[in-house]
Structures are given as C-alpha cells and as structure tokens.
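Rather than the whole complex, this shows some of its chains in their spots.
Read from first to last, the chains carry the letters A, B and C; within each, the first residue is number 1.
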Amino acid sequence: MDIHKLEQLLKKVRSGKTSVDQALVQLKSLPFEDLGFSRIDHHRGLRTGFPEVIWGKGKTTRQILTIIKQLREKGHNILVTRLEEKKAKIIQRRVPTCQYHLRSQVLTCLTHPVPLSGKGTILVVTAGTTDIPVAEEAVVTAELMGNHVETLYDVGVAGIHRLLSERKRLETARVLIVVAGMEGALPSVVGGLVDRPVIAVPTSVGYGTSFGGITALLAMLNSCASGVGVVNIDNGFGAGYLASVINRL
Amino acid sequence: MDIHKLEQLLKKVRSGKTSVDQALVQLKSLPFEDLGFSRIDHHRGLRTGFPEVIWGKGKTTRQILTIIKQLREKGHNILVTRLEEKKAKIIQRRVPTCQYHLRSQVLTCLTHPVPLSGKGTILVVTAGTTDIPVAEEAVVTAELMGNHVETLYDVGVAGIHRLLSERKRLETARVLIVVAGMEGALPSVVGGLVDRPVIAVPTSVGYGTSFGGITALLAMLNSCASGVGVVNIDNGFGAGYLASVINRL
Amino acid sequence: MDIHKLEQLLKKVRSGKTSVDQALVQLKSLPFEDLGFSRIDHHRGLRTGFPEVIWGKGKTTRQILTIIKQLREKGHNILVTRLEEKKAKIIQRRVPTCQYHLRSQVLTCLTHPVPLSGKGTILVVTAGTTDIPVAEEAVVTAELMGNHVETLYDVGVAGIHRLLSERKRLETARVLIVVAGMEGALPSVVGGLVDRPVIAVPTSVGYGTSFGGITALLAMLNSCASGVGVVNIDNGFGAGYLASVINRL
C-alpha cells in the first residue's frame, strides 16, 4: 500500500464511502513494509548529520563512483573505507574534491563542512608504530563525524614510562580509543588509569601466535580493567564510529 | 622514600644542611613507587562514588568477609560478583544488610544510598529468557553505579515484531546493553534502530556449535551495524560498568 | 498508537475534524510497533497447526508449567525439548495427559489430535545406536507436526551392506533425516542414493577428536553429495521441524 492508496482510503472515509470499521480492518493489516516512505526514515545519516559510509572492499571503482555521485547529490558527506590507493586515484580524478588518506586507506568526500557535534576530545592511543594505520582510520572517521581528535602513538606497555608520562592527556580525554596488536595489553593499563570509556581495537600486527590479531582481541576481551568495550580486529572505523556516538551524549 | 624521609630532606634543604643541587639529585632519582601515598590516589572507587567490586569466584567466604569488613569501615558500597548462593548466605548472616541477587549471583552491601549519577536511562535488552541472569548482573551493577535502568527481555530476532513493537523504548534509552546467546544477532538489529552506543554481551546460552558463547561473541564482533562495542562472554558486570561510565558523560 | 486511537483518528477524518492530509502525516509516521494486534499475527503456531515449542533447558519446572497452562488454555499442542526426566515427572503429575519420551528427553502435551499435514514419509536414519536419542527427538517433533515418520537405525558406513539392503526404503521417503556422530559420513552416502532433500544432523557421539560433534558437523558441511542441508550438533528438533516444513510443500 503506497501513500497514494492510503490517501484514497482516507478520502473514502471522509466521503463516507468506507466506514470507519472497514478502514480499521484495512489499516490493521496494513503491511508497514509497503509504505515506501518508511525507507526514508531509515536514512539516519542525513538526520543525524553523520556521513554516509561505503565499505570499499569488494566493490568496483565504477560501483563506488555511482554511489558517491548519488550521495553527493543528496548533500551527504561521504566516507569510503578499505579503499585501495589505485581505485582511490581514479575516483579522485573524477571527483577532485575527494581526499585520500593513504595510511588508513580511507577516502573522504565533503559536500559541506563537518559541524562539531562531539562534546569532548577523543584520544586515539597506539601501542606501536605499526598500529598507526588502524588508528588513523579511527581518527578520520571520528573527525568526519564531528569530533575533536588527538593522538598518542607508540606508548606500548613494555616501556610503561612512555605511557605514564602522558597521563594528563589520557585523563583529559572524554573517550579513548586504544589500538594494539601483539599481546594487546595496552587497553588494560589505560583502562586502569582513566574513568572514561575505553574502546579497544585489536590489530593484526604481529606474527606466529599473534594469529592475525586474535591474541590481541582475546586479551582485550579479558581485560582486568573495567570500562572497556572491544571491536573487531583492525576495525578502526567501528571504533571511531562508536566513540563518536558516545561523544555526542 | 616514604613521606617521612621526604620531610627530612626538605628540612635539610631549608636548614642548609643539604644544598639545592644535592636535593635535586636525590629527587631526580626519586622512585615514585616508593611514595606510599601514591596508592591512595588509586582508590578511584571512593573518589568517583563507584562501588568497590570483589570478584567472588575463587575466593573463600572468609576472604570475602574480610574484604567486605575493611571496605565497609571506609564507607564504601560493595559489589560482589559471581558469588555462589551458599557463600552468600553465610555472608548475609554476618552482614545482614547485604542483599543477594539470586538470578545474577551478585551480592550488594550498601553503607550509604547510591547517588544518581547517570544522566539518562540504561536499557538492558535480552534475546531470550535464559539470557536474563547475565542481564541482571548488568542491571544490578549499573544501578549500584547510580543509573536508572530499564529492561526489555525476550525480544530475539526470530520474532522481529516483538522487538519492533518496543521501538520507542529503544530510542529513548541513552545507553543500551544487548544480551544474547546462540547466534548473537540481536545487537546488529538493535544497533540499526538506534543512534546511541550499544554494548553487546554474548552469553553462553546454547548448545553444540554455540561453543559456550563463542558464536554469539564472533557474531557481535562482526556486527554490520555501527556503534557496537563488545565485552567478554557472560560479562554482565563489565557491560553494566561500561554503560555507567558512558552514562555519566 | 493502539487500535482505539486509530479508530479515533478515522472518526475525525470522517467527521471532517481532521483533514486527509493531516491524517496522512499521522499515519505515515505510524509506528507499526505500537499496534498491539500485530503480535497476534506472529502466533504462527496456531495459524499453521504446528505445536508450540518450549526449550526446556535452563527453565525451572514452575516456569514450564506456567507456560504449558497458558498454551493449553489457547488450545495449543505443546512440545517441550531438552527436559530432564526429573522435571518431566513433576509436570506429568500436574498435567497427566502429557507424555514424556525418555530417550529423547522430550515432553508432548496434546489438547487435540495432530492432523496429518505432511504429504509423504519422513525417514529418520542413524549411523549407530548411540545416535538414537537425537533421532528420536526428530521423530517426536515431526510426528507432532503432522507427519508419517519411519526410522532406520544403525546403518553406519563401515558396514555399507546394512544401508544398501534398505535402499528401497531410502528411495520411497519424501524427506530424509540422517543422524550421525564420529566421522559423520552417512549423509554423503545416503545423499548419493536418493533424489530427495537430506537433512544432516551431527551428534556428539564419539571421543577424542570427535570434539563433541564438530568433526561430524564439518564432514556433513563438506559432503560431496548434493542436496544436503545441515543443522546444529544434536539438534534433532531442528531437523524434525525443517523436515516438516518441507514435507508440507
């Protein structure tokens, strides 16, 4: 039942051609799924001011370009994650205002400035330098979602002083994203130092029994520190998104 | 170097017995870890108003009673998790003001009323009725940490109408905890319906390839919905704690 | 918006107090989830003639009795799975018409005879005698769902003649459920002998590297025979249900 048919029904009620009871019966079985407009309600991106996100992996350059074009026409800011440099360059040639973030393999295309909606600072921390690409994905995501983001890189637990000497920055952040591979211990230490939500991101950095990030993931899920939530391995985007949702509260 | 020695050093500086340079050398190598008072700084429980938490599993009744006694003297509210009913009853006989929550196997002992510090409602959702014990652990934790908590139980995805008919409650919560075993799909659906942080708790409910909650955990980590953070299997406490930290923001 | 409010709205439209356009706006945002009656639509059990199913594990005897009572009042046939004998006996004392199937740990409570809705025979096959409890769960489920069910037990692949000598029975079944533990090879052989759908049920029978049924499950998922669908380990109920759904077609 599309909106036109609904209008017809109401007109018949008004004109008395359909009784209230008859209309009730029809509306009771009204399959909401036939309301084409209900989909529009789903475009929470537009409503919330968040950008539209495209998962770049497994899509052709042509497919991505088509989606970007449609979204730009509707005035969306756009975030394409996991996009190879080669594809990004082709897209940039067609849509020159898009910006490619090489380290995090993320493409951003702005149609309007990002309004600041986050209430505090999101601090993104990494254990090592090889965790930075995942961290940068979180940074770009959170910035595009309207947050002030700071970073604190290479403060792994084997040199605990490096971390402790930055304690003030840890304590002034409103939400923390902690990115670590190998033994994934950093979120436990950070979680013990702050009273704010910590989003832990395991990375696939390591070899042998790091099992592509599983060890770090398991360590984070078993953190002896409270206040830690975990996302998928290498999921910088997910961490940036969750942090943004929290930082709006 | 304890505080007494530090006082002595400063007195010697004042009296001129120790030069500033000599004192500097001593203080430069000052091992902060010898400052006994630094530990006091760590008692974030007292400072933040959060209760002190005791992990009951693997501790004897006697050990738990000793800790409870010490904490009560300092005026703490106390939360004992994963405590068998048998031990709880012994403790309650000795500390009658303690209250045991049978379903969630949690003991709470209040020395003062819990001040409301959470800014909105935390909604705890479960997929099935057998997930309720884990959910209740989250509920008790969050309430003891000063939150208004509501529950929405048995709204699993196989009967999607049950969930959708409660959509308003989902949308008015400030933080959501979603508890599910088996295929762990509920956080994805809930995450797609709200714009607030979702904390997903996998439970060990199921059999065969549910692998004691691993399947639900993996599903939650791979959620196609954004804004979802995951905690350990059956970790209702952790979810309640994280939700409370977020709800204070 | 409950049905009463909907009625009010329509009356206002009829009386002209509300314009069609205004009503349209209200109905467009009509949250279907507020329609209490939509839940009724979900009671597919009653509509399809299938019994209502209660997962007995993790529920107290009292809880199960309450649910049975409510469902009986509505005229449902009831199937309680994974119910310990001890609980079953208590229930039977209160509801003497219930019947307990010891091998499969299933309780059935009929309020009316089961109408035959399955169009052909469902044949339940096991590799060994220790697989029979799982098979019986499938048998009871399928019978309660209106099917003619036959069984063929202990025809594992190590003695292939036992199976082949029953080939005629295999070929005359409309749907086959094949239950096997250990190496789980039976569905592949059966699947190669018939042109009908085969539902494979791995069981936890075995030791060591049978890993509680994982080996059988994996073997079934990798079957070189086509036309095989797999359910969870020891999930006789699920197989019986799926076979019933197919046998109605």
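Throughout what follows, contacts are C-beta pairs under 8 Å (C-beta built on N, C-alpha and C of every residue); 3 or more make two chains touch, one makes a residue touch a chain.
What you see is a predicted model, and the numbers here were worked out from it, not measured in a lab.
Enquirer: Assuming the 3 chains shown are copies of one sequence, what number of copies does the full assembly in this structure comprise?
Expert: Spelled out: 3 chains shown, and the full complex contains 8 copies.
Keep this in mind: only the chains that are shown with their structure count from here on.
Enquirer: Which is it for copies chain A and chain C: same residues on both faces, with over half shared, or different residues?
Expert: Same, since most residue numbers here occur in both copies.
Enquirer: Measuring from the mean C-alpha position of chain A to the mean C-alpha position of chain C, what distance in angstrom results?
Expert: 39
Enquirer: Determine the centre-to-centre distance between chain A and chain B, using the mean Cα coordinates as centres, and give it in whole Å.
Expert: Measuring from centre to centre gives 25 Å for this pair.
Enquirer: What are the residue numbers in chain C that touch two or more other chains?
Expert: 32, 35
Enquirer: Name, in rising order, each residue of chain B that touches chain A in their complex.
Expert: 44, 48, 53, 119-120, 174-175, 195-197, 199, 217, 221-222, 226-233, 237-238, 241-242, 245-247, 249
Enquirer: Would you mind writing out the residues of chain B in touch with chain C in their complex?
Expert: Checking each residue of chain B against chain C gives 129-130, 159, 161-162, 164-168, 205, 207-210.
Enquirer: Would you pull the chain A residues touching chain C in the complex into a rising list?
Expert: Touch residues, chain A against chain C: 3, 6-7, 10-11, 13-14, 16, 20, 23-24, 27-28, 30, 32, 35, 37, 41.
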